[in-house]
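This report refers to the structure that appears directly beneath it.
In this view, the complex is presented without one of its protein chains, the others remaining in place.
Here is subunit A:
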Amino acid sequence: MSQPASSRNGIADIPAGQLRTRAEEAASVLPPLLVQAQQLAGAVLLGEHGRRRSGVGDDFWQYRPVQQGDSRRMIDHRRSARGDQQFVREREWQIAQTVHLWVDQGQSMRFASDTNLPRKIDRARLLSLAAAVLMIRGGERVGLTGGQLPPRRGNMQVLRMAQHFTDDDDTPYAPPEHRALIPHARALFVSDFLGPFEELEIALTKAADRGLRGVLLQVLDPSEELFPFAGRTRFEGPGNGVTHETLKASALRDRYLERLAERRDALERLCRAAGWTLGLHHTGDSAQSGLLWLYHALERRQ
């Protein structure tokens, strides 16, 4: 009689209360992320809306005079009846694009140099989710790479995506996921791109092969950009794997910054070769600016 209920039901050792606590803890991440993302997206939509070009769609775009080559059935008689000239009613161009997202969930992303700053992974998730919200509102199909979450449209997709974003990956530097990419779609890779460069090369090459174009967004902590260290320091990489000890950290700054610039150049070159866009975001900046850049970058070359 005194046995706990859980063992009678055959559930493993986690007591029911604890399980519930954990579940709630995990679930509690979702709503704030979603709300933040929606808010962020709302702020962007306020200023920028529509495709601003004529095309196939449901919404009215403009009336233009009939030109040579327009078939007669294209004439809008209601408008034309008001005067002598004949007009054609054009609709706004609307087309569904497929966008693949990949957000680095690796350990290297779980870092913030200051308690007042968000972790890189939090900012990356927020930006990606907000971009996803924007794109889904724009009618695009959004999904994750790797077949975990195939591109779909509709608000449910945002929820599913948020759910996937709660999974942490224990790999120190997660390689980009490049499987299950739909040809000629668009892609958004968000990471700090501090891991092995070859993996990224392979992923981008493969994507380019399939005709994908997209955006690489590098999210960095301010300390990674500025290297504000001095004195005897032991730098520890994610997952206790890689360490580097120095007697005078301040002397390393210039050479570190040099290497960082090199890495960025390499990324730039890679992007140019593959036809992608490279962006940089610091967790110290506002998420709004990051999202605006992202929005424009994704908007470009539609």
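We adopt the following convention: contacts are C-beta pairs under 8 Å (C-beta built on N, C-alpha and C of every residue); 3 or more make two chains touch, one makes a residue touch a chain; residues count from 1.
By definition in this document, contacts and distances are computed from a predicted model.
Only one of "Putative membrane protein (TIGR02226 family)", "Peptide/nickel transport system permease protein", "Glycerol-3-phosphate transporter ATP-binding subunit" or "Protoheme IX farnesyltransferase" fits the UniProt record of the hidden chain, and that name is "Putative membrane protein (TIGR02226 family)".
Touching the chain that is not shown, out of A:D170, A:E245, A:D265 or A:E299: A:E245 (per the contact rule at the top).
Annotation for subunit A: contacts to the undisplayed chain at residues 107-109, 111, 120, 173, 192, 194-195, 220-221, 223-224, 229, 231-238, 242-249, 251-252, 255-256, 259-260, 263.
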